[in-house]
Structures are given as structure tokens and as C-alpha cells.
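With one protein chain removed, the remaining protein chains of the complex are shown where they sit.
Chain lettering (A, B and C) follows the sequence in which the chains are written, and residue indices restart at 1 in each chain.
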Amino acid sequence: MLRSTEKSHVDQDPYFRWRGGAVTRIENLSDIVFALSLSLIAVASAPPTTFSELISVFRSGFAFAFGFVILLMIWNYHYLFFRRYGLSDQKIVFLNALLLFVVLMFVYPLRFLADFMFVLIPAFFTNFDTVAYMVGGIENGENLLIIYSFGYAVVFLIIAGLYGHAASKREALELDETEYLLTRRSRASALIQAGVAMFVAGVAGLTPIGPWAGPLY
Amino acid sequence: MLRSTEKSHVDQDPYFRWRGGAVTRIENLSDIVFALSLSLIAVASAPPTTFSELISVFRSGFAFAFGFVILLMIWNYHYLFFRRYGLSDQKIVFLNALLLFVVLMFVYPLRFLADFMFVLIPAFFTNFDTVAYMVGGIENGENLLIIYSFGYAVVFLIIAGLYGHAASKREALELDETEYLLTRRSRASALIQAGVAMFVAGVAGLTPIGPWAGPLY
Amino acid sequence: MLRSTEKSHVDQDPYFRWRGGAVTRIENLSDIVFALSLSLIAVASAPPTTFSELISVFRSGFAFAFGFVILLMIWNYHYLFFRRYGLSDQKIVFLNALLLFVVLMFVYPLRFLADFMFVLIPAFFTNFDTVAYMVGGIENGENLLIIYSFGYAVVFLIIAGLYGHAASKREALELDETEYLLTRRSRASALIQAGVAMFVAGVAGLTPIGPWAGPLY
Partner (left out) sequence: MLRSTEKSHVDQDPYFRWRGGAVTRIENLSDIVFALSLSLIAVASAPPTTFSELISVFRSGFAFAFGFVILLMIWNYHYLFFRRYGLSDQKIVFLNALLLFVVLMFVYPLRFLADFMFVLIPAFFTNFDTVAYMVGGIENGENLLIIYSFGYAVVFLIIAGLYGHAASKREALELDETEYLLTRRSRASALIQAGVAMFVAGVAGLTPIGPWAGPLY
């Protein structure tokens, strides 16, 4: 059932008729995977039994917030895509499975990255002992950057693939002029994000500036 | 689809037409996060392998019940809000994400608090050794109270924000007189709860009575 | 939307019109809690890393099957109740929360019980050493039986409460003669099950036959 135009001002996507009706099983499965990932990032450590352990739970909250925002951003892309187009053909199922795979694959690394950043930043003002313990050398910092840039690029390539597929179904979905344009633009913007990530990975891997390519984001 | 008035006597909210139709993905994601939080509080420890471990599972049931009730109370606020207004715009998605973040952040601390309370209360009749082990000093008891009051206040500020947003959409949602009043009142009541929590935190942090400000609730 | 009579031969409840429409959030939250409980029973131990650990995963499969069947039986009662009546008022939310609490509370104990039974039965043919290690004495076997009988009784008292509430809403739900009868009978049957469980607990606790009251089931 299409959203009536009167209702469209109460959600976040006023220029688009939503073709997705009731939540499909593909979306349901994905939601569960996203929610599980959020929880896995939140409770990476064992439950606290003393006050100082409790405090360290809250301290790691900053790292948790970092992963939480990234995962929820990906979820929001996913959410908008499926609400807008309501597609569920073979290719969508395949791309969606790929996305879930990458998300689950990067849950723990995302937590690691966040923990690492909150060790790295104060290290600039003191010393790099803990950083060295976690990473084990400057060339590993380089590899870290390449791995995460790669993951980031893959996520946005999948999103670009999803939007590209929706654009190719223009007639079946009865996209009007604005909607078609928005679809093409979403695809382009995802491709640009993937490109930037791969550029950063390339700079880090191939030039001597190595891990210092990070601030290019 | 709006609830027909004939059906409204079989649910818990007889004075309100429910604008939320089928469960949205925002609600679905939130439900999963809530259910996971409930489970994480329930099974904080390893599975029991002997009878005495089994008994300690049941004993910790009181602590579990405490966290269970608080989480389910927040879930019920969440449930009513989304069923009533069926809103899903940018601001709602953001506030909802913030709420989920706070819930996941406080899952283990909630369990800790509950365990702590069930150590604290018998301690008044015997001695404070275990309490001292868990907390490590009277000034930490103070900090505990401030932290939880702060979390409590944030949850109710978010709920107040949600209701405030619904009230500002009065016309789009076609709220009638009673519904608008109920919405305003829900917002006011959430603000009062947040205010009380911050007052307790202030008393605990700034006055000499410190952790003994707890019974002010 | 009520199920059309033409469709009712494709589900398990042919004599009842289903008042529950799309899955509600109360049901969604409950489904997640049930599924999590199933998983927690399934993967109580750490993942296997050698062949002999793998074999012990399959051996514990019998214990898993036991808990799985009991949980899924409770889920099926829950499922039929909410599909049939579609109720979601204050009392239902409260009773449902109580049920979820008991389910989460008994997840690990259920696994323990199942493991215990698969140690106990072979013990009759060999010796009771492992049993003694797990339980630590005949009087604890008695307590085990009382605890589980109590949990069993509470679950069926809640189910009886749910059906009793549905029966009291007879007119609002427009139950016809058959449906009202089925509702009353479901309530009676749940009460009988709760009664039997409490009788067993009483026999175990108050008479000298103690844990040997188990086969009364």
C-alpha cells in the first residue's frame, strides 16, 4: 500500500512515495542483524562486578558511541532504500546478504578501531606505549587504515549497487521525474564515498605517508 | 490504518486514536534492542553447572527483576508513543537512536546497580564488607548515585523531546482537544521526572549528605 | 482484520476466528525473547575447537531438545492466545511481562535440568558420582523438584490468567458460543496443569518420599 501524500510530512522522506508496505522478512532479518551488531559493540566486555569496572564501562561508552553511529547510519541507508522501493528480487536479496555479511564481519573490528582511537588521541599528549601494545608497529597502523577503508568502500559499493538496481527498475516502480533523479543522486553519492575510501586506502598503501593519510577523511 | 473506536476498549490506551499502523522498522529495531537488553540483564553470569550455582541464579533473580521492570517501563513509554503518533521523521529517528544508545549503555550498569542494592540492604543489618569491596569507598557511592540519576534524567528528557515533537505536529496528526492535552501532559510529566533525577544528582554531588540523597526518590 | 473463514483451514486453529491482525509490538518483543531463550539453551557452552568437543555438542543435543520443546510449547500457547484475541490492554501487558520474566529466569535452569536428567538416567545403571557432584545430596534433588514445579505452575497460572481475562472480555471480543467455551476450557486446562505442578511440589516438600515424587508427572 502506497503512503498517502497527506502522511508524508510525518516521516523523514517527504519527496518520495514509499513503495514498501508492511515490513518484509528481508528487512526483518536485516533489522535483527543490525540490532545484534549494536548490542555486540555495546557489551564487548564482561559485566562489571566492581565500581572501577563500572566506570570503565562508561569510559568505553565513547568508543561504543562511535561504532553505534556508523552502524545506525548504515541501517538508515538500508531503511530508506527498502521503504522507498519495496524491492525484493534475487539481486536485492544477494546484495542485502552481502551487506549483512560485511556488517557482521566488521562488528568487532569496529569496536577495536573505536577503542584504538580513544587510546590514540590522548597518546599524542603523553606517550605511545598503549598504542604500541595494541598495534605493534607503524606499518600495522597503515594496514588498519587500509582494512577499514576497504570495508567502508565495500559498504558504499553495495549501497550504490542497490540504488543502481532501483534506477534500472524505473518503469516497474513507476518512479516520477524527481524520484528518479533522487535515486540517481543517491547512487552517485554512494559511489563518491566508496571512491574516497579507496583513494585513502591507496594513499596509505602506496605512498610513504602511510597511516597519516587518515585525516584525509 | 486508524484503530476503529469499537476496538479501543481492548487495549491500554482508551482515550487516544492510534495513528501507528503496522509495526515500523524503527519500532522493530527498537524492540530487538530492548529484548536483547532484557536477556543481557537476565543472563549476566555463565550457565550453572552445579546445584549451588543454580541457586545463585535464582537468588540474582531479584536483581534481574529490578532491571527488568525499569527496562520494560521504558519500553512501554516507547511503545505507547509510537502506537499513538506513528511519527518517523528525522528528529524522531535521531531521538530514538539516542534512547537506544542510552539503554544499551546502561544495561550492564543497571545489572550492577541491582546487584549492589541487594548487597547494600542486608548490609545495614550485618556489616559493609561486600559493599566496600564492590564500591571501594563512600565517595564512590556518591558517584554511583550521580551517574544513575544522570542516565534516568537523560531517558526522560528524550521522552519529553518525543512528546514535545508530537505536540508540535498537532495539525499534521489531527490531534483532537483531549489528545493534545494528553500529549502536553505526558511531556510535562517526563520533564518533572527528569528534573527530580537531576535534583537528586545535584544534592548528592554538591551537598555534604552525598549518597544519602538516594531516598529522595 | 478478521481472518476470513475460507482461510481458516490452512492454520492450526479451525474453530476460532482470529482477532489479532498484523503482529503487534507486544508479540514482537515476546518472539525475540523466546528466540533468544532458545539460542541461549542451544549454545550454553563455548564453541568447539576439537573433534571431541564437537561430539559433546551433539551429545548435549538431547538436553537442548528437552528445553527447546518446553520453550516452544509455551511459545505456542502465547502465539495462539494473541492471534485469537488480539488483546493488548494493561492487564495483558502486565501478565505478558511476567511470563517473559519467568521464561528468561528459567532459561539457564532449564538447561541445567536437562543436563541433569541426562546424567541421572544412565546413573541408575552405573553409579551416582556425577549426579552427586552436580546436586550435592538427596535433599537438593528435592529442592530441584520444588523449584521447577513452582516455575511450571507459575507459567500455567499466567496462561490461565490470560484466558480468564479474555473470557471476561467476551462481549467486547464478540466471542460466539463455541469460542467462549473453548476459552473457558483453555483456562480450566491451564489451571489443572498448575494444580498438578503444585501438588507434586507439595508432595516433594512435605512428605518423606521427597524427590521420588517426580514420576507423578
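To be clear about the criterion, contacts are C-beta pairs under 8 Å (C-beta built on N, C-alpha and C of every residue); 3 or more make two chains touch, one makes a residue touch a chain.
What you see is a predicted model, and the numbers here were worked out from it, not measured in a lab.
The absent chain, not drawn in this view, touches the displayed chains A, C throughout the complex. In the complete assembly, the contact with the undisplayed chain comes from A:L87, out of A:L71, A:L87 or A:V200. Considering the whole complex, the residue from A:I32, A:L54 or A:A190 that touches the absent chain is A:I32. Seen from chain A, the chain kept out of the figure touches residues 22-26, 28-29, 32-33, 36-37, 40, 44-45, 85-90, 92-93, 97, 100-101, 104-105, 107-109, 111-112, 115, 133-136, 140, 143-144, 147, 169, 172-173.
By the touch definition given at the top, chain C reaches the unshown chain through residues 9-12, 21-23, 27-28, 31-32, 34-36, 38-39, 42-43, 47-52, 54, 57-58, 61, 64-65, 68, 72, 75-76, 79, 82-83.
The rule is short, and it goes like this: only the chains that are shown with their structure count from here on.
Chain-to-chain contact here is organised linearly: an open path runs through the chains from one end to the other.
When the CA atoms of chain A are superposed on chain B, the rotation angle comes to 90 degrees, reported as a multiple of 5.
Measuring from the averaged C-alpha position of chain A to that of chain B gives a distance of 28 Å. Separation between the centroids of chain A and chain C, computed from CA atoms only, is 39 Å.
Each of residues 22-23, 28, 32, 36 in chain B touches at least two other chains.
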